[in-house]
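Here it is, the structure in full.
All protein chains but one are shown in place.
This part shows subunit A:
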């Protein structure tokens, strides 16, 4: 029995109106698909939320054709200033309906309301605002005096940040004059479908944004459709590789944002309490379902014991449970499949001899749950130090010198992000120049801003999203 028990503080679900079934959003209207349907569930309770149409090849074809029509007849001819107005309007509507988006995202994805409310949805709106501003300034973006859009963009996004990844894809594409066919992940389609309603509300011309739901087959249909000029994908490295093969030899442009195994590097002169916060934020934010998660902690041997003691104490205060409770820090794992993968890799970690630790926490009976977990005594040779777990599981390694830290951090096929914790500014700059990672955070972690480019080295993909750099992928 703790002294200060926080009473339940649930966010009301009343604001969202989940329909029993959803069709596809093609050419400005919701239409029935030709294919089967699938169910989307709430990962925290396993409650079925809605029946979702699964787009087949014919549906994807319709969507691509609608996008093409909208591109040639309306969107590519419209002035940048006019396109910008639509994007500003979308951004404002998202702000107005922020609570609705936050609650729906939390229900469908399993992530805490605190996070959808304070992180996901505000950054989504910020992204639309940011790229709305570029729409009439593309001639000054550094890509030539009169850069042109590519045409129809086929976009496939993951389930970890459903609405945010949608914004990262759609906002720059539209700002540059492209039209899109977007497929949300099969476990998290609801906020994309709500976004389709926002497009209607904003009077966006039909066909500029098309949302087709489905799983891998639908994604393949989009990627391999001959009418698609550009493929943008965020997700696993395996699928990314398959996409790269599928579009090889075609004229399609591709950007891929794939997995990661980021090193979060803590030096002995780090601001230790903030470093502990950064470690927690790096791996337990969004249940660790973050491609740039700081899943490998590299801590200098001289402070390893102190940092670990503080980390464990901090982890004991993490509140795991109902995603809609405003005090929940860690929500549900997104799917049974992902939970099985996290469990499997954690068992491998134990079998390989790493020491596993989790704070005591009561996990709910229903739904998919995994406690915040750290593995100590991990070496570079362990699978949990090499493979992306994509869950709330941290592998702790140690190092002795800055050089060793760099070597270990870079010793991975991935290269998406890295974190550096030290009070020494010169070391931050030196480390940042040595690390082969697309994003390097110093004395912070998991900070996202629409003005800042994001993307990876090596198997973490290619191309950049966000900022002025993010325009390049949608212009020629």
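The working rule: contacts are C-beta pairs under 8 Å (C-beta built on N, C-alpha and C of every residue); 3 or more make two chains touch, one makes a residue touch a chain; residues count from 1.
Just so it is clear, contacts and distances are computed from a predicted model.
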{"item": "The complex's invisible chain, by UniProt name, from \"Chaperone modulatory protein CbpM\", \"Histidine--tRNA ligase\", \"Deoxyribose-phosphate aldolase\" or \"ATPase\"", "value": "\"Deoxyribose-phosphate aldolase\""}
{"item": "Contact partner of the left-out chain, one of A:205, A:271 or A:377", "value": "A:271"}
{"item": "Residue in contact with the excluded chain [from A:217, A:301, A:407 or A:423]", "value": "A:423"}
{"item": "Full-complex contact with the absent chain, from A:236, A:411 or A:443", "value": "A:443"}
{"item": "Candidate in contact with the missing chain, chosen from A:326, A:386 or A:476", "value": "A:326"}
{"item": "Subunit A residues that touch the omitted chain in the full complex", "value": "2-9, 114, 118, 269-274, 277-278, 317, 326-327, 423, 443-444"}
